[in-house]
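Dropping a structure here in structure tokens format, bear with me for questions.
As you look at this complex, bear in mind that one protein chain is not there, while each of the others sits in place.
Moving on, here comes subunit A:
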Amino acid sequence: MKKRWLSLVSLLLVFSFIISGCSSSTSTKDKDDKKAAKLEIFSWWTGAGEEDGLKALIKLFKEKYPNVPVENAAVAGGAGTNAKAVLASRMQGNDPPATFQVHGGAELNAGWVAAGKMEPLNDLYDKEGWKDKFPQSLIDMVSKDGNIYSVPVNIHRGNVIWYNKKVFADNGLTPPKTFDEFFAVADKLKAKGITPLSLGDKEPWTATMLFEDILVGTIGTEKYIKLWSGDLPLNDPGVVEATKTFKKMLDYVNADHSSRNWQDASQMVGKGEAAMNVMGDWAKGYFVNDLKLKTNEDFGFITTPGTEGDFLVITDTFGLPKGVKNPDDVKKFLSVLGSVEGQDAFNPLKGSIPARIDADPAKYDEYGKQTIADFKDAKLAPSLAHGSAAPEGFLTKVNQAINIFVTQKDVDQFIDSLVAASSDLKK
């Protein structure tokens, strides 16, 4: 009898556990509702310059709209590797941040727009009169089926060779403009015992970036874009030729490339151990802020061979996810983000150039001014390595193929794996 009573009590205890579990989960939900009123800005800008830029932007927003509470929900991790995983789980759990950083191009369109998770922003573009303030090809990168889905805040250029001025001057060399000039310069440097080209492909995207720059330099922007839309097969003779050039270039890189990241590779140029490095223009921030080098004195820059009139675009944009509780506040933030004032507050600190064509060049340094000028006339090519040209799934497979190719240097095998991966282009 006594035992039965005991078991009853313990059963009750179990139930009370379950009930208390339920009630605590409802209370956290209440908290979430309150939190949702905050404007949560989700990004991976936690590095030196970029965090300052984001803070300047938030400060500007607070001055204009003091009544909207803002939360900076940045997730650390280079190139957004961690942030993207956090974002994916939040979006799938129907708990989207108010607005989030996403690269314009496939990452936005083939990812979140195709998944039906984004609201169109056409009305905002009409209201702010932005349609002729951003380059049309950039608006195309953030549009799908005639609807615009995000606001670009900055532009980075991917096709830049950074070179050590002293090494070039000491050896009487001029920076190469074509592949022939590149290999001529590289041979001379190699003969003198200087690493001609530094590479740090511990994370394979840096090698993918080098490859995409060679690809644009070989086949041009128009054909390059057709590759990702499926209008040109990936075993096109131009791609094969670019792969062969890539293979030849790999003979001139440092032997320990697979143990270095991009900063280590840039550092080799800064120290004069290597003559050239191909990297996006965030490397300028690294040269100037971290290595304390001077633009056009210690290091110089030139577009990668054959891409003088091309511009490999990496653009960070912000959009409005579906199911957000405060869409009007988000639009207020996006209007600040897309304004001249907002772009000029953010970009000089981040080291990028504004996405708008009417921003004030006086606020930018020497490199920025020239890039702003180039950006106006150049043909824009979305970067593959940064998720703008093709879906993430395809990019992962390309990165794997590149990682194998850098060691095996088997052109046919590489082209085969590109073709095999191309079924993932449609996703």
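Descriptive notes on the structure:
Convention: contacts are C-beta pairs under 8 Å (C-beta built on N, C-alpha and C of every residue); 3 or more make two chains touch, one makes a residue touch a chain; residues count from 1.
Criterion: contacts and distances are computed from a predicted model.
The chain not displayed here is annotated in its UniProt record as "Sugar ABC transporter permease", chosen from "Succinate dehydrogenase", "Sugar ABC transporter permease", "NADH-quinone oxidoreductase subunit J" or "Response regulator". Of the candidate positions A:76, A:115 or A:373, contact with the unshown chain belongs to A:115. Summary of contacts with the chain left out: across A:197, A:293 or A:406, the touching residue is A:406. The residue touching the chain not shown here, chosen from A:62, A:202, A:248 or A:369, is A:202.
Annotation: of A:81, A:136 or A:235, A:81 touches the absent chain (contact as defined above). In the full complex, subunit A makes contact with the omitted chain through residues 3-4, 6-7, 10-11, 13-14, 17, 81, 84-85, 88, 91-92, 111-112, 114-116, 201-204, 255-259, 392-393, 395-397, 400, 403-404, 406-408, 417, 427.
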